[in-house]
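Note that one protein chain of the assembly has been removed; the remaining protein chains are unaltered in position.
Each chain gets a letter, A and B, in the order it is written, and its residues are counted from 1.
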Amino acid sequence: MNKETIIKISDLAKIDIKDDQIDDILTSLEKILNLVDEMNSVDTDSVTPMSHPLNLKQELRKDIVEASNERELFQKNNKHTDNGYYIVPKIID
Amino acid sequence: MWESVIGLEIHVQLNTKSKIFSPASTSFGAPQNTQACAIDLGMPGVLPVLNEEAVIMAVKFGIAVGSKILDNSIFARKNYFYPDLPKGYQISQYEIPIVSGGTMEIITNGKSKIINLTRAHLEEDAGKSIHDLYPNESAIDLNRAGTPLIEIVSEPEMENAEEAVQYLKNIHSLVRYLGISDGNMQEGSFRCDANISLKKKGSTKLGTRAEIKNINSFKYVESAINHEIERQAVILDRGDSVVQETRLYDPSKDETRSMRSKVEANDYRYFPDPDLLPVSISQDLIKDIKNNMPELPSAKKIRFISQYGLNEYDTVILVSDRELSEYFESTLKDSDLNPKMTANWIITEVLALAKKAYLSVKDYPVSSEDLTYLLLNVTNETISSKQAKDVFERMWDNKENPRDIIENEGMKQISDIGELNKIVDNIIKNNYKSVEEYQSGKDKLLGFFVGQVMKETQGQGNPKIINQLLKEKLKK
Partner (left out) sequence: MHNKTVSELKKDLKNKKISSVELTNHFVDRIKSIDSQLNSFISLTEEYAIAQAKKIDLEISKGKIRPLAGIPLAQKDIFCTKGLRTTCGSKMLENFISPYDATVVEKLNDAGMVIIGKTNMDEFAMGSSNETSYFGDVKNPWNTEYVPGGSSGGSAASVAARLIPCSTGTDTGGSIRQPASLTGVCGIKPTYGRVSRYGMIAFASSLDQAGVFTRTAEDCAILLTHISGYDPKDSTSSRKNVPDYEKECKQKFTSMTIGIPVEFLEDLDDTVKEVFEENIKVLEKNGCKFKKISLKSSKLGVSAYQVVAPAECSSNLSRFDGVRFGHRANNAKNIDDLYKKSRSEGFGQEVKRRILIGTYALSAGYYDAYYLKAQKIRQVISNEFAAAFKEVDLILGPTAPDCAFKIGEKVNDPIAMYLSDVFTVSTNLAGLPAMSLPMGFKNSLPLGLQIIGNHFDEAKILSLAHHYQQITDWHTKKPKVSGD
C-alpha cells in the first residue's frame, strides 16, 4: 500500500483524493490493514469460504411483466434529463 | 508464416418477456427510459430477483451443445463505471457459470471440424449511450438495461474467417431453433466479439491477441477478421509486437481502430453478488427440458438427407432456418409431392422472392397449403413449370388464390395429344427449311420448334409432350 496504489484505487473508485490528503489516507488505510492482517493468525486452508449465512438457494421469479412506465416519477427531481433521456457530458469512444 | 488463432464471444439476448433481474418489459423499440424500473435504474435499496425463464433458456442451450449444466452456479459483480451501467457494476457470472464446455460442429469446404465451447453464462445487458443526439452531451437510455443475455465463449480454435463465420451462423441458427432468441444482429440481440492473434506457423506459443467489437452482421465478421489478421501480420512482419487492446470495427471504412475508453486495463474486481444466492438446477428440470427439446439443426439435417433424399447443399439451406424447414415439411405433408422438386422450388422461387422483400417465413404471403396445391398441379402436369412460376408470382404479390387462377382462367396445360399433334404437324409443314437443317444435324433447332408450338398454344402446351412429338415427327 503506497501512494501509487492509492491513486490507482481512487481512480477505480472514481473518488478524487487531493495531494494533501494522500498521506492521511495512506496512514489510516495502513492501520486498518494491520488490523485486518490479524486474520492471518488463523489457518484457514481447509475452510470453505462462507457464501451465505443461511445456505439458501436462489428463488426464481416467473417471467411476467409487472412494472409499468414510471419515467416521470423517477426523473421528477432530475434536471439533467431531456426528452426522457439522462444527459451526461459527451463520451468519445 | 503466420497462423491465425480466433476465438469468438457471442452475446445473445434471450427473448424473455421480462428482464433477468426485474419485472420490467424487454420489448424492443419502446420510448427511451419507459421500460426501466427502479431495479434497472439502480435506485438506492433495490434488489435483483432471478427470472426463471432465463435460467431455463440457458439450460436449453447447454443441453443443445452437449455441455455440463453446473449446479449452484454463482452470479458475480463485474465492477466498472459507465453511464449505461446504472449500478456501477454488471451482474454476470465468473467462477461458476451455468453452462460449462460443449461443442459446435462446423463444415467448411466440405470438411467437418468440432469447435469446443469454453462456457456460457447468464448476465444482464447494459443500457444504450447515444452520442449523436446532442453536440456536447451523450444521451442515456436504460430500457435495455437488465435484458437477459447469455455470453457464449468458444475456445480459440478457429483458424480463419470462414470457420468463424460458420461457427457464428451455426450458433445463430441454434438459438433461433431453440426459440431462446430472435438472433437479430441489426437490432442487437446477437452480438459478436472476436479475439484474434497470430502465431508462427507450427508453433504452440500463442501471440498477443486483440479483441474486435461492434461486428453486427455476418458480412462484417468476415471483413473484420480478415482485416485484423492482416493488420497484425504487418506489425509482426516488421518485428514489432501487437498491443493487447480492444478495437472497434468500422464498416464504413472497413478498418478497426483502438477504443479510447478501454485503452487502460480495467480491474473488474469480480466477487460473488451478495444479493443473489447460488442457482440450484434440479435433475428433474434438466430431464424435463431435455424431453421437450425441439429437433436441432444437426439432427434435422441428417434426417432430411436420409428421409427425403436431398443433397447436402439444399439441406443446409432448408435447415438453416427452423421456420423454413417447417414450411418445407408442411408443404410436403400428406401429399405425394416429390421432396427434391419441392425443395428446389422453395429454394429457387420462394426464397428469391422472400429475399427481395426481406421477408421472414412467418410473413410469407403464400401458405404452405397453397404451395402444395400449386406444386401438385405441376406434378400431375395440369400446368407446366413455367405456368406455375407465373401463378406463384401472382399468389405472392397479389395474394391470389391458385385455385381461382388455374381453374377459372383455363390455365390448364394443353396435354391433349391429338390437339398438339395437329399443331406440331402445322409447324413442321410451315418450316420445312428448318426441318431440313435439323435433319442434317442442327439439333439445337429443336428449341426453335418447341418455341413455335408454345407460341401457338399461348404458352400452355405441355412441353414434355411437345418435345416428344417433335422428336418423333422430325425423325428422317
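FYI, a residue touches a chain if its C-beta (ideal position, glycine included) is under 8 Å from a C-beta of that chain, and two chains touch if they have at least 3 such contacts.
What you see is a predicted model, and the numbers here were worked out from it, not measured in a lab.
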Residue among B:Arg77, B:Arg191, B:His227 or B:Arg247 touching the omitted chain: B:Arg77
Full-complex contact with the absent chain, from B:Phe271, B:Tyr373 or B:Phe448: B:Phe271
For chain B, residues in touch with the removed chain: 38, 41-50, 77, 79, 81, 83, 86-89, 138, 140, 267, 269-271, 274-277
Absent-chain interface as seen on chain A, which is shown: 1, 5-6, 9-10, 12-17, 25, 28-29, 31-33, 35-42, 44, 47-54, 56, 58-59, 61, 70, 73-74, 76-78, 80, 86, 88-91
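Rule of thumb we're sticking to: only the chains that are shown with their structure count from here on.
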Centre-of-Cα separation between chain B and chain A, whole angstrom: 40
Chain B-facing residues of chain A, complex: 12, 14, 51-52, 56-67, 69-71, 74-75, 82-93
Residue ranges of chain B in contact with chain A within the complex: 16-18, 22-25, 31-38, 41, 43, 49-55, 72, 74, 79, 81, 83, 129-131, 133-142, 248, 259-261, 267, 269, 272, 274, 276-280
